[in-house]
Each structure stands twice: as C-alpha cells, then as structure tokens.
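Excluded from the complex is one protein chain; the other protein chains are retained at their positions.
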C-alpha cells in the first residue's frame, strides 16, 4: 500500500500518480508520448488540495533508493573508474528527472512542465519538503531553456498582438498603460527584445526594453514619455536598458536576463557601430528601508571614518522626527530637498550599493547587474519621482555600466564580495 | 601539476583543457558564451592525437569527488530528505555535464557537442575508460534531442537542396542513385519525413521513407523502382515504411526512430483516413549467418519438436556441401529454389525471428521494430534479390505491423522476452 | 514654353513635370527605376496648390495626339487588320498610362501611385477636367489589384499589431471600440478576412467581418457584443457577413468586395462543411429619407394597388405631424411602435428595397450585394437600435443571401433591373 493510497481516498490522485509511475516504467520507455499525455491530463483534473498530494507523491516516491546509492558511492570511492562512476550516476539521479523528461516528449509537454512548476512554487514556502522536487524541475529547465536553444527576437509593432499583449501585462518595472503607451516604446529609438523557446513560439520568456539615446539617462521620465519625439538614429550614442521583466513564473531561478542583456548589447552594437555605452537606469529597492533601520553595515567593512559619516548623515536626515516616511508617501519632491539632505542621502546610497549589494538578502537589482559583471556607474538625484521610486530610494536611481570587455573580470570580483564602481559614485562621501 | 601537464608537453592541449576548466569555474557561470566559444575554438585546433588526450582530461579531471559523494550518500542513507537528497544530487553529478551544458549555451554549441561526441565514439573501442565521458554526452543529448523539441517535416522536391543532398548521402537501407532516383521517392505516393532540431534547421537527424500502396508489399523492387508510375491517392490503403536511416552519428543510442515512425503514422492517418495498415518491409540481417553456424537456440526455448524441425531443415539445406555461401554471393535466384528448400528456409527464418530477436546481439532490425511494439507479421520469399539481401537472408524479407492501439502492450511483452507474431508467420513449421 | 512654365513660376513644379517627361522618354525605357524614384521624390516635395498644377500638367500634356489618333482610326476603319489595329492601339493609349507603369517599376512605386490617386480624388469634384487622368489611374489599378494577384489572409490575434491597428481605424460599419473590442471579434466564432497586395504586405485593402452562428441573425447587437461567449464550432450553421470595409481610398471604384465575400464563403465552407447558409446582416441607408420625401416610385413600376398601399402607409405614419424625425433622433424604441406602424414601415421598406435598389442613386449597400448576385432574403424589425440605425431605417435591417450556385443568374437579372427576393420579404404587403 503506497503513500497516496494510505493518506488519501482520492481516485483522481491515484490515477495521476499511477499514470506517472507507468510513464517511467519500462512500458513508458518506448511509448512515452501517449502515456505522457495521460499524465498531463490526469494532473489537470486534480483539484487544488489533490495537487499538494500529487507533489507529495512526487517528493516521496520518485527518489533514488538510499541503499543503492550508498553502495554505488562506496564502490566509486574504492575504485573511481568509468564503470563505477556510470553506476553511481545512474542510481543517484532521481527517477523524477526521467519522469519530467518523458513528459517533455509529448506535444505541449514543455508547457505542462512549466505549469506544474508554477503550481509547485506556490506551495514551496509551506512545504519545504518539496524542495528536492523543485530542484529537479529547475535542473532540467536550466538545461532546456539554455540560451543556446532560445531565439532572441525584436518585439515591435509588426509582432503578433498575442505577444504584445503579454508584454503589456508582464512589464514589471515601468507599467505600460495600454496599447498607445506600448506603441511609443516600440518606436525606432526604443527597442524591446525577448527570448522565445522554439516549443513556445508566441510566449516571451523574458524581455528587456532599451532606449537609444544621445547621453546617459539621468531620469526615467523621458524614457517612458508617451509623447516624446523619437530621436534620429544618427544621434544614438548610448543604449539604456531601462526595464527587464520575466514573463514565465515557471522559470524562477533559471537565469536568462544576463544572457539576454549581453546578446542585445552585441546585436545593437552590430546595428549601430556608433553605440559606445551600454548602461541601465535602475531602481534601488531596499535603500530607504535600510536607512530607516539605521543604515547598519557589517563589522568587517566598517572604518571609523565610515561610521562617523553614516552617523552624521543619519543625524542630519533625522528620519523619524521629520516624518520622512510620510513625506515620501505623500509625494515629497526630491527637487525641494536641501543641499545637505541631498548630500546625506547620496552618500548613504553609495555606501548602500557598494557595501550591501554583495550581502545576502541585499538589493536584488544590484545583485543582478553586478553579478552579470556590470559596474556601478552613476547615481542620479530626483531620477524617479513616482511613489514607488520615492518610497524605495527617495527618487534616486543608478546606472550600471556594461563594458563587455570587463564583464568577466567584474563578475569574478563581485563573486568574491567586491563591487566595482566608478569614482564618481563616491564623490559625495 | 595536473594530469595533462605531466603527460604531454602540448601547449595547445593545455589551452583547450584550461578553457574548459575556466568555463565551469565561477567566472563561467555568468559569462559562459564567450568562454564556451573559446573551448570550441581550442578544441578545433587540436590534432588527432591531442584529442585523445583531451578526452582523457575530460575522463580524469571532471569527475565527482569520491569522498564528497560518499559522505553525501551516507547522509542521505541516514536521513533521506529533501536537503540530503539535493546535496547528494549536486555532488554526484559529473562536472562534465555542467561543462557540456555551458558549451551548449554558445551559438553553434549544439553542433560542437555533436562533433565532439562523433570524435569520441571513434575512440571508445580502444579507450573503454572514456565510457563515462560518453555516458555524459549521451545523457544530455537524450534530454536535448527529445521528440518534444524536434520538428518533424516532410521532405520533398520543395525542400532545400542542402537537405536533399544529405538524404541521398545518408540513406542506409536502399541506396539512392542520384537526384533522379531521389525524385521518384518524393512523388505523391512516396513520402519522406525527417526530424530536425531547432538549432540545426537544415540537418535531418533521422528520416524514414514510406510508400503509400494498395496492398501490403511483398517485394522491395517495386518500392524503389525509379520508373514506376505513382499510384493515385484514392487507392492508398497501406503505408509501408521501407527505409529508416540515422543521419547524425553523434546521436548514437539516442533513440529517435521509434518516435518518428509513430508520429509519421499518426500524420498519414490524419491525411488519408482510408489508410488502415502500417507495416514495414524489412531486411533480416544475421539470418543466414545463424543458419550457417548451426541454427542454435537457447536451451530454455528448445522443445523436442523444434529441435527435430531444425535438424531436418538444416539437413535438407546441407549448406556447406551445396556451397550455399557461394551460390548466394554469386547471385542465386531464390525463385529457382526447390519447394522443399523454400519451406526449410522459411521455417528457419520464422524460428530465428521469433526466438532469437529478444536475445542479446540478435538481429537489430527486429529488435528495433519489436521493441517499438510492432508485431512480426509476414515473411516474403524472394523479396529482396540484391546481393546483400541474398547474403543476409536468402532474399527473404519481413513485414512488421504497427497497430498503434497495441504497441504499448506488444512492447511490454517484448521486453519480457516474448515476440508477438501473427499466425501466418508460423504456417511453414 | 510649355503649359506649366506659362502658368506658374514654380521651379518645384517644373522639376516634377520634367522628371515625369523624362521618365516616359526613350531614356526612361531602360533606366526607369532611378527616374521613377526621381518623379516620386519631386512629387512629394510639391505643396498642395502645386499638386493641382501637377495634375493639370498630367491632364494636358500626357494625352494622345488627336491627329495621329484620327489617322490611325481611319486606317483601321478602311482596313481593319492586325497592323492597323496595333498602330491604333499604340497611338490611342494615353502616355500617362506608360508613365504610371514606369513609376510602378520602382520600389514603393505602387504605394506612390495609390497616394497620387488619393490626392487626385480629393480634387476631382472641383476639377472635372481631371477625369481622364483618374480614369488612367483606375484602369491600371484594376489590372494590378485584380483578385488573382491579391492574397486573402485571415486576420486574428496572431496578426501583426500594425495590421490590427488598421482594422480598428478603418472599420466603417460597426465601430470597433479599442483593442478589447477587436479581440472579441477575432475569437473562433468571429472571423475577419482581408485582401493584401504582395507589394503592400501589411496593408489590408479591404476586410470583411463574419460571425459564425447557429441561426440567421436578426439583430446586430449580439454580433458585436464584446462580452458574448464564443459559440462552439460544432454549432456553426450560418456565416453572417456583418461588416465590410474598404481601407484604401486610392482604390475607389476598384471593386474587390465582391471577390472577397465569395472567396471567404468558399474558404469557410471548406473549413466547416456544416455551414450551409451565407447571409449578410445589412443596414438600409436612404430608407427613411425616401419615406420622408413621399416614398416616390417610378411610373413604370407603379400599379394602382401599390399606390394605394403606399398612400395608406404614409398616411398612417403621418411622419411630419408626429415628428418622426425627431423621435428617431432622440432614441425612439422600435419595440414600442404599434403593430400598425410596424406593418406600414415594413411594407414600405420591402418596396424600397425591391423597386428602388436598381435605380440610379439608390441604396449603395443593396446595390453592392444585389449586384454581387445575392438575394434579398429577410427584413428584421428592431434589429439596429443605434442612432444611425434609427435615423437611416427606423432600426430595420435586412439579410442578403449568397447562394453561390445562383449568384451568376441573380447578378444578370439585377443588371436588367430585377431584384431577386424571397417571398417572406413581401409578406407584409
């Protein structure tokens, strides 16, 4: 009597799990297409609570046999050779992976796997015991959605409405206000590129929006201004990545953004040789929260001078007394801040980005770009006066610079805990 | 001092291996595209002997650490849970797999991996110690060339010459004698379908040739007759798979044929609802060799009656004395055989197919179709009077029947050692 | 000194006309592409008043030479043979046609010609002397936009936004209220088909919207209801053409609608063999105006009975006294009409459609469909309660039936002045 029969009386669940087991049996080896369809259909029929049990079955009944693994590991440790290694590899891989590979053989299999993972991810917080299941999904999705298999396409006004509609819905950074707004963002001086998987040809997986400019941008407003006049292409000097959005929640932690940005940069450079500078204009989530909680830093990086500078700035801002939180929420105008306030916030922001970005739990935008090998390049005051921009970072924004000749080195330094930054960033210290 | 520095003084080899190591380092995580290109380029520059050393480096230096694996296996055995399983999975997978995945991210990466495996396969006989390397290649290729990702396209006279040329070169069963011959095989009553990978859009991976007929074919001649008149499509009743050929040696043991045949059958059925019968017309390699070596069978299947029947047939044929081998080589006409000879050979052939197919080392064509779930359907005398056909099977050919409603069950019975056959096959016993 | 030098001092005009003359000279025979580009560019630079002069130059200076034509006509009349006919044809064709053909050879030439004609059509009312110029444009456009050259494509949510945007803008019958409204009209039970010219691949020239229904529609509301639930395709019995719109004003009087409707009908029939009935649901422009002006008919069709019936109906309605015009404008509800009013209006409407449609200046919608060979099929009370619908026809709408086996005959009868109608239409007499 197996787990799921013991714990549930659900026939539908039994059907789904049975279909999965049949699929990884010998019988499924040769005829997996129809059996994979069966698994997909049975899974679809599960109600929400049954799905939890289905994932539980996946978590409990599709694992390597511990004894066999131990035996194979011992044999490999005693005599590490091709034979013992192959034996180990076979026995240590979870049967779940084979299950997913066989589902993927069916028409629409890839889509089904993404759906299954989307569901799973919602349960993961409550059910940490499903972590190994998720790990198997992720492992295979990384292999299948590798950038070598993905097609990068420009999205523009010639693209199918089907795709454009998804861009409107999925834009995560600077909301798109309907088709007219989108239209401006697809004019010749604005570009949008997305990755597509050959199996899902009308599903953008991730997309990036780029503004082609004559100068490094210092404010977000002009970039997303519906009524702005397109710049002539002879004047393009700078490509600014001003928004990057994931569209497929089933691909969480399958990193595609890094590859997309670099491929877009290479393609734009080929199209416009005069483009010399590739930067972002990025928000700084977490900054004001960090200030509000006292601008703490790790001991290891503290110096007396730094500590003093922070204390001074915090004192000057006097956040609580002055009701900053409310001021920001109510639409404080960064342009009305005093010079001293501005200096204090800027200095703190530099520190936050330089010292806190490599830390666990730090600002994810900084982590993403610095981890990609970008350089912390410039801070801009009053760059994003939206409510969210004020609340997150008092309206400050930052450029990260992508110098394709340096990204490898920068990435490596970042992994070791160092943030590469240009001198201008610490001007205000 | 690492292996390859000790054993070789080759700078080029060192460069290639170093590039590979860099690619799986932290540095390669984020910037794998350019590094993957580097590995591919360095590999290309290797001379043949250096390649052996490169594979040796792959075999020796990209393995899991035995101690770590053992420790993780012990932890998992003691407490099998998500955490210990994830830890085990990570440590037990070979770093080679990650290396190959990262190479695959580069443009033309998939092609490079196929090339590397083609080279490797040539060395495998002499270097069984590379078996685990090959296993890693195969493991990933199965995942990447899964039928869900492949596109099936009809190949016809509208296809690019690029593709047709490869069909001519790669046809492995009934040689195509130039473009005119190919042309006949692409007429409306002959179909050719191939699998393609999205990354290699003009490379057929495997293709099958089908004749649409009014009756089950009993001879190969009319199927490949350049001068035959195409049959009108209203008369199509039977689809005969008369040839299936792999085109990509780098995909050895990545089984695609099974999926291709079934997808073709489904598509033809949709196009011509009157098509009721899907059969092959297949050669029987190994049969005459088996007869010549005494028509031995395993003890387990022998019955006195069978043994007697075999002895009688062997006696009648009296192969050696009658110089059969030579007669067949010199173009013996099966139509001139005596009725008794014919009966004897037919009976032996049935036995060979029914009893020897599931055995190790048996006839690979039978193994393929029976393993796909086809049924042994009919034997045909004088069906293939080519030299090869005579030498292999005295000109006998066989139909395997694909009944899509039965393939699962048949496959399972075959895996257990049973050959499903129609009664007509044993008529001649 | 030519016309344009005498009448204008414009250098730009001179440049444009000179370019045109050069293009039809010997020099242009062999090198027309660059010269055609020159004409197009010079034309683009003309200001609005200069354009009038440019068309005047076209009207005056690119005509056949009257003497030559007369001579050729005499020769042909004396001895009508191949030689005299060829001579006549050459000399009687306007050099303007050759000019347009040469412009059309250039990249974007077709687009330029459509633009030129659009401009010309706006001037035609004021400048009847340009009629022969327009005739040349039209003559060639009919030849170039013939249905054999046009591609019919389904427009749906996979179509480029570029195309969909034009559909929204150009819908002339039932306004499309933004992208969401359009989306509903592209669901599986609503179809949209358009003609495209190979030279203008993202420009719909004319499109028709079709509803697939289970019954002949009697009201427009459900057809364009954004919130309606799509009908399952097994229930499709009737295809209703509920809107047809021309998109390209430069193609005025180049009839494409007839061909589009028939090709759509054929294609839908092939896709859904259960579709048996092809009808329109059409407005009746001009009807209330005709009633208001006394419901006059030509003497030839009048009979005493008819006259009496009309008088009776007119009297009952008593339009002026009852302030009908205002009632209709203010949103009169046809459902609130008395039975007698309803009968009177229906009877008059039948008479209007049957007797006035073939007349000059009659209702163009009726002319279009009856001229295509459709049959006047059914009248529907309260079918279109929009302001326009009430004003035009008191909310009455009509189905025209396309019976593809009868369209030739019906067309011929219509050309002779007879309207083919089903008996139901005259029920109310």
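Observations on the structure shown:
We just call them A, B and C in the order they show up, numbering each chain from 1.
Simple rule for what comes next: contacts are C-beta pairs under 8 Å (C-beta built on N, C-alpha and C of every residue); 3 or more make two chains touch, one makes a residue touch a chain.
It should be emphasised that the depicted structure is a prediction, and the values quoted were computed from it without experimental measurement.
Remark: the absent chain touches shown chains B, C in the intact complex.
Among the residues C:262, C:325, C:342 or C:391, only C:262 touches the chain that is left out of the figure. Among the residues C:12, C:33 or C:228, only C:33 touches the chain that is left out of the figure. Residues 26-27, 29-31, 33-35, 59, 63-64, 66-67, 69-70, 72-74, 76-77, 80-83, 85-86, 88-89, 92-94, 101, 104-107, 109-110, 128-133, 135, 139-140, 142-144, 146-149, 151, 198-199, 258-259, 262, 371-373, 407-408, 411-412, 415 of chain C touch the missing chain (whole complex, contact as defined above). Although one chain is hidden here, its contacts on chain B can still be listed: residues 157-162, 164-165, 178-179, 183, 202.
Just so we're on the same page, only the chains that are shown with their structure count from here on.
By the document's definition of touch, chain A and chain C have no common neighbour. Centre-to-centre separation between chain A and chain C, using Cα means, comes to 53 Å. Centres computed as Cα averages put chain B at a distance of 62 Å from chain C.
None of the residues of chain A touches two or more other chains.
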